[in-house]
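Here is chain A:
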Amino acid sequence: MSTKTPSRLEKILASGNLAVTSECGPPRGSNGDTITKKAEMIKDYVDAINITDNQTSVTRLCSLAACIRLKLMGLEPILQMVTRDRNRIALQSDILGAASFDIFNILCLSGDHQSFGDNPQGQNVFDLDSMHLIQTVRYMREEGKFLGGDDIDRPPRMFVGAAVNPFADPFEIRVPRLAKKVAAGVEFIQTQCIYNLDKFELWMKQARDRGLHEKVYILAGVTPLKSAGMAKYMKNRVPGMDVPDEVVERMSGVPKEKQPEEGIKICVESIQRLKEVEGVRGFHIMAIEWEEKVPEIVEQSGLFPRPKVE
Partner candidate 1 sequence: MRLSYPDSIRIIRLPCTGKIDVIHIMEAFEKGADGVYVAGCLEGECHFIKGNLRARKRVEYTKKLLDDIGVGGERLEMYNIAASDGPRFAAVAREMHGKITALGPSPIKKSL
Partner candidate 2 sequence: MIVAERKPIEEIMGFAKNCKKILMVGCNECVTVCYAGGRKEVAILASALKMAFKKDGKGLEVTEVTLERQCDHEYLEEIRNIVDEHDAIVSLACGVGVQFMAEKYLTTPVFPGVNTRFMGVTEESGVWSERCQGCGECILGQTAGICPISRCAKRLLNGPCGGSTNGKCEINKDLDCAWQLIIDRLKALDRLDDYEEIIPIKDWSTERAGGPRKVVREDLKQ
């Protein structure tokens, strides 16, 4: 596939290499070093770094400012943008702000409901949904226009991504929903954390049956489990998460001090198996507050060193 943006992530994917992305959550404060330190830990092991946008609706340092910090370090940020907090004026404005710093990747999301966060009394916006945000960025890029129809001076050149959750309900529309995002103009996908590999493979097969794997780059999402407690929490408490019993049992089956190691092992094994799945074009490693483990996961999975691109 030929590239349409200056995004390094897009180049790596287009060259046929398996891409590796990871993510950093900005701090709950104005200390910018927190984000640069996290990025330092993983920078040589990933092709691009997502910066979350007030994830789980908890107020944090903004994604755009954190992305600029990465950019100034010479790294490749993926700007996560949720439609929960801003209307179409603010969204387009922030896209231009990011474009002015040559941020070349964006991940379009609707965002968790604010009732999960630190301001459950707040308004939500949802002027657009994630599907519309994909359309908006593509429109700004391709047409060089604002949604209002006016021309943009130096339009954004962003590689447009979105998230999909192959495990949420109802399962029967999970592939149609991917098709819908592809029709909206999405170019890469990062999936929800995969623990149920059988179900993921079934989803991927259905996506292949419709040829979707040739229209969009799919990065399989993985999250190493730190403990049996975390496995249970993810299974029971996180909406739309599918953690099979055997994963929980495997984590519970080793002594507490060995559980982090077991979690990494499961993660690496998952990557090895997912590498064989046709249509998986890379990995998105979400090591939640455990960024220091990303290098070891990447190395053990045989994804190191990362390819160099122009």
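Throughout what follows, a contact is a pair of C-beta atoms (placed from the backbone, for glycine too) under 8 Å apart; a residue touches a chain by one contact, two chains touch by 3 or more; residues count from 1.
Candidate selection criterion: all candidates are chains of the complex that A comes from, given by their letters.
All values reported here derive from a predicted model rather than from experimental measurement.
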{"item": "Chain A in this complex - touching candidate among 1 or 2", "value": "2"}
{"item": "Interface residues, chain A side, partner candidate 2 - complex", "value": "84, 88, 110-113, 115-116, 124, 126-132, 135-136, 147, 163-165, 168-170, 172-173, 176, 179-180, 183-184, 192, 239-240"}
